[in-house]
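First, the structure itself, so that you have it in front of you.
Just one protein chain is left out here, and the rest sit where they should.
And then chain A:
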Amino acid sequence: MSKYLIDKFLFTVDRDPDLVERYREDPRGTVTWWEAERANSILNCHSGEASTWLKFEDDEREALAAHDYVKLFELGAHPFLTLTLFIAMFERDYDEPLGFQLAYAARLAHFDLPYPDIAT
């Protein structure tokens, strides 16, 4: 039900430079704040419109709070959204070009086809 909300989190954070840094430095606090304050705003509305029912499942909330991109892949988060946001946060920590991307792939090496369904 809430895979959509994982993707919405990744999507909205990735678009905002301040949120990217906030999520890097304080993942659990950012996830808690985002779910309480931002999750249910309906995109493209000027203001004041919100969903009353969307929320994370416990394992989804924990995966986001732990920066656990392996778990996010397993849960079916859209891989493009996960990759771009996590590159933004962690590529800087690697000396070699593509170092983070290659480490990312290695951590997912136990996955085989068919991959988890990414449809929302």
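As a convention for this text, contacts are C-beta pairs under 8 Å (C-beta built on N, C-alpha and C of every residue); 3 or more make two chains touch, one makes a residue touch a chain; residues count from 1.
The definition used in the following text is that contacts and distances are computed from a predicted model.
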| task | Given the options "YCII-related domain-containing protein", "Iron ABC transporter permease", "Protocatechuate 4,5-dioxygenase beta chain" or "LexA family transcriptional regulator", say which is the protein name UniProt records for the missing chain. | result | "Protocatechuate 4,5-dioxygenase beta chain"
| said: Residue by residue, what part of chain A touches the chain that was omitted? | reply: 4, 7-8, 11, 14-15, 17, 42-44, 73, 78-84, 87-88, 98, 101-102, 104-106, 108-111, 113-115, 117-120
